[in-house]
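Of the protein chains in this complex, one is absent; all others appear in place.
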Amino acid sequence: MTQLTATLDAIVSDRRHRARRRNLAVGLLVALILALFLLTLSLGQSLTPPEDVVRVLLGQQVPGASFTVGQLRLPRASLSLLAGLCFGMGGVAFQVMLRNPLASPDIIGISSGASAAAVFAIVVLSLKGPAVSVAAVVAGLGVALLVYGLSFRNGVAGTRLILVGIGVSAMLESFVAYTLSRAPAWDLQEAMRWLTGSVNGAKPGDVLPLLLALLVFGGLLASRARDLDALRLGDDMAAALGTGIARTRIAVIVGAVGLIASATAVTGPIAFVAFLSGPIAARIVGGSGSLLLPSALVGAVLVLAGDYCGQFLLPGRYPVGVVTGALGAPYLIFLIVRVNRRGSSL
Amino acid sequence: MSAAAHSTSLVVSGLSAGYGETDILQGLDLTVPPGRITAIVGANACGKSTLLRAMSRLIQPRRGQVLLDGKSIHHLPSRQLARQLGLLPQSPIAPEGITVADLVSRGRHPHQGLFSGWTRADDEAVAEALVTTATDGIATRLVDELSGGQRQRVWIAMALAQQTDLLLLDEPTTFLDISHQIEVLDLLTDLNRARGTTIVMVLHDLNLAARYADYLVAMAAGRLHVSGKPEDVLTESNVREVFGLESRVITDPTSGRPLMLPIGRHGMVEAAG
Partner (left out) sequence: MILARATSLRPAPLHGKSRGVRLLSLAGLVVALAALCMLSVAIGTREVAWSDIAAALNGQVDSVGQAAVAVRIPRTVLAVLAGAALGLAGAIMQGVTRNPLADPGILGVNMGASLAVVVGIVWFGIASAHAYIFTAIVGAGLAAAFVYVIGSLGRGGATPLKLALAGAATSVAFSSLVIAVVLPRSDIAGGIRSWQVGGVGGATFDGILNGLPFLAAGFVISLLSARKLNSLALGDDLAAGLGENVAAARAVSSFGAILLCGATTAICGPIGFVGLVVPHLCRLLVGVDHRWLLPFSALGGACLLVAADVVGRIVARPSEIDVGIVTAFVGAPVFIWMIRRQRVHDL
């Protein structure tokens, strides 16, 4: 029985080691997010001293800082943070469920579906605020069902789903381009939001609904985290371990689409954040445990950092989606090369 | 160890099932002998894997039922079923970057509730599974780095950590070279003898099936063709009926079990023709 005891010690320490690594990674990500958040609040066109930022956050009136920090930078930073969390979490949920890093919502058409609905609601139906979000969520779910249904033939093969998604995306993107080109007030910055995603012109009123969506849909996903993790072993194995496959799938689709679509309705489809966050998070925390939280955090880092870069670090001002798009594309190609070489999954 | 092993019975009655519109299984009846090793054999596309998948509720039957201790498995909650019946599918997927110990721990999934944490008992089950399958030495290595034989032992360890009385395996020896095939089958026999775990496996190789199984099930065209002790099932006439192959069956001098020698049109000693 000494062999058994030794093994027991080994696996316990292995588990502790993995947990430590994970906690460390999560801690670092949270710290990075805080730093970026404060950076966005204090350093823009002008520098606001940190003590003034804190005073504004505490609700005090600071001449010269209250407006810049409270009305401009705070909504922008909060929206970046929330949208990043939503994209990161929703994206990785799809990637894990379909066991393919390429099956992210921005590749299989869910982001473009939400975006198309938002554009239609705003330009054609003249809707505003929460109504746009509802339209985006409904359309996102509709597109998810459509893509899923169209890929169904004796079961859904991941590859077929991805290709069908690419086709549906192409159609929806044409629709967005057409609707935008016919919009009465043709404003390039506004159009950019729906083409690549942007947090320009963030309003304080956008923050609360998105937070609510994150809590509801993110909570739904978190409650299925363990079952979702079991799906990584393959559907058969997950079922053999007692996971209700259909129930898990439905919950994950609703949760992830809800997150992606709610964020898209406010910021537009910020390019590649949903796609990038999961694989980056997997790199950071290693193969074990649920990726939902780490990926959400990575998403927030990407959006906050991307927006800051686009605003202040590059010559000219770019919306965040252009920065993440330019960053994400090489990574996507790298990933395709790697998947092609090894035929592996996330 | 797992005490009540011999009491778990698995009975298939009048089972019809398949994919899409077509029934692959057509009214199949089978009683799995408890505490023994059962091997299912048959030609390609005869429904072996379908039967295994139906027995573990991966597909819904169109007619008939699968009874676990007299209760239909389709009326059991999934986790409860998974605590009694384990399945190793043909090609399970190991997430990238996962360690052996972590993968084997996934076998504890059905024993964990929504809010219950990881317990000492879970660790013990994992450690025991690792030691039993002789994978304790590689517990902290990454599954990606293992050889095919080691990997299969790790998957079996995971199914063991699930601590079920019944273990179904779909072609556990495919893609392994012959020495690893024997290693895996020996391991499964050890489990059966030491713990009384009922084992049902689909095997491709008739001779290995006859050597390792206590009970042999031969299927043809979605039906149970014949079942029983290997000596009674692996006969020249059954091989002809199930596989459409002429053969000679002799007694294996190393095991005393029947051994099938196929007869083709070439490569025969003159006298045999």
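Each chain carries a letter (A and B) given by its place in the written order, and its residues are counted from 1.
As a working rule, a residue touches a chain if its C-beta (ideal position, glycine included) is under 8 Å from a C-beta of that chain, and two chains touch if they have at least 3 such contacts.
All values reported here derive from a predicted model rather than from experimental measurement.
Listed by label, the shown chains that the missing chain touches in the whole complex are A.
Checked against the full complex, the candidates A:A65, A:I107 or A:L297 give a single residue touching the omitted chain, namely A:I107.
From the options A:G167, A:G201 or A:G219, the residue with contact to the unseen chain in the full assembly is A:G167. Among A:Q3, A:Q60 or A:T159, the one in contact with the hidden chain is A:T159.
Contact residues of chain A toward the unshown chain are 102, 107, 150-151, 153, 157, 159-160, 162-164, 166-171, 173-175, 177-178, 181-182, 186, 188, 191-192, 195-196, 271-272, 315-316, 318, 321-322, 325-326, 328-330, 332-333, 336-337, 339-343.
What we mean here is this: only the chains that are shown with their structure count from here on.
As a whole-number value, the distance joining the C-alpha centres of chain A and chain B reads 41 Å. Against chain B, the residues of chain A that register as touching in their complex are 3-4, 6-8, 10-12, 14-15, 18, 99, 154-155, 223, 226, 229-230, 232-234, 236-237, 239-244, 282, 286-288, 344-346. Within the complex formed with chain A, the residues of chain B that make contact are 19-20, 53, 56-58, 78-83, 86-89, 91-99, 101-102, 105-107, 109-110, 112, 114, 118, 123-124, 126-128, 130-131, 136, 139-140, 142, 162.
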